[in-house]
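Here the complex is missing a single protein chain, while all its other protein chains stay put.
What follows is chain A.
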Amino acid sequence: MTNNQKQTTVIVGGGHAAGALLTTLLQKKYQHKVILVGEEPHPPYQRPPLSKNYLTGEVDQGSLYLKPSSIYENAGHQLRLGVRVVQIDRNNKIIRLSDQSTLKYDQLVLATGSRVRRLNAPGADLKGIHYLHDIADADNLREQLVAGKRLVIVGGGYIGLEVAASANKSGVDVTVLEAADRLMQRVTGPEMSAFFYAKHTDAGVDVRLNTAVTGFEAGEQGCVTGVRLANGGIVPADIVLVSIGVLPETALAEAAGLPCDDGIVVDEFTRTADPAVLAIGDCTRHRNLLFEKMQRLESVANAVDQARTAAATLMGERVPYKSVPWFWSNQFNVRLQMVGLSQNHDQRVVRGDPSDEAFVVFYLRGSRLVAVDAVNLPMAFMVGKKLVYQGKDVDVEALKDPSTELKSLV
């Protein structure tokens, strides 16, 4: 890009990645004009509270916003909210919007995020069946979470369990149905799954593992009254939440002929195959220098870190993406902090006692620490953040020995 002429950078999407990109560009005093096009009527906001303290009503909508819109606008940037991008014309560098207008771009950044995976089963369109992805979803669900009502949650992952904890707190009668033989199977090890199973069960949540759903029972006026199980049983329900994961939102990119592979394919500089188009966040299958394989991650950390890489790329700096993934979840009084990716571990080391509600699981591959899950032990999380990033071998015997201070391993 030449430096003298003012150009236009368009961000497609208004989520966390988009917000973090705009923020970083503000901080770095990016000289070109940025236009963010977001489908929701809100400026970029924090999604994590939607299943937690926003759902319980402890925080209000305004506090979800990353920052007030005026901060972006005062710097000369523009938010086009409540409008959808319907087409990208890469030949002419134009995008077409749902309000029939068009925007010309010099640089385009796709931050289209993800969409919820829908359950295809008889009765899936009945009233009272919810999904949770945005503020409107959370508002709809919250209205229904009245003490004494029966909420059945399909899917025992992060979102399902966080909603279970929030609803339980509000006096709702909660059942969680999980098809696998343990909770959060995709993202954590068996010790953590067992701990959260006990935590929910002790609080009065009815957690059923190995329980597949085949459909929904209809009552009067098309309202859901129950969830049908593969074993023939029926769980009565006033409200249902389906939380069975998300899919990357790649439709626009695919239609524009950009390479996608369960995610828009980008390199370590967040560049797609088209030099004028970058992509960041949940929608990407990306190169991270910490890993051999391409990754697709659904997380705030990945969204903001890729946004920072994209900001550097837009400003002509070459800072490759090398970022340790991390996640967190709050359920009841439990703070779970996770770092790294545990899928390929071959050994686990547990420190502390789950019954004390303060313990940590280290995931090793050979003598390399690949992930850490810490319950109410922020220090272990921070130690993990360092060690996983460094990618060095750790002293496994010292790690196993509870008398070795964690700090000394760094």
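By definition in this document, contacts are C-beta pairs under 8 Å (C-beta built on N, C-alpha and C of every residue); 3 or more make two chains touch, one makes a residue touch a chain; residues count from 1.
Assume contacts and distances are computed from a predicted model.
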{"item": "\"2Fe-2S iron-sulfur cluster-binding protein\", \"3-isopropylmalate dehydratase large subunit\", \"Peptide/nickel transport system permease protein\" or \"NADH-quinone oxidoreductase subunit J\" - which is the UniProt name of the missing chain", "value": "\"2Fe-2S iron-sulfur cluster-binding protein\""}
{"item": "Touching residue (missing chain; options A:K33, A:K67 or A:R348)", "value": "A:K67"}
{"item": "Omitted-chain contact residue, chosen from A:A212, A:L289, A:M379 or A:A398", "value": "A:M379"}
{"item": "Of A:V146, A:A301, A:M315 or A:V350, the one touching the omitted chain in the full complex", "value": "A:A301"}
{"item": "Residues of chain A in contact with the chain not shown", "value": "23, 26-28, 46, 48-49, 66-68, 71, 75, 300-301, 304, 326, 328, 330, 335, 337, 376-379, 381-383, 385-386, 407, 410"}
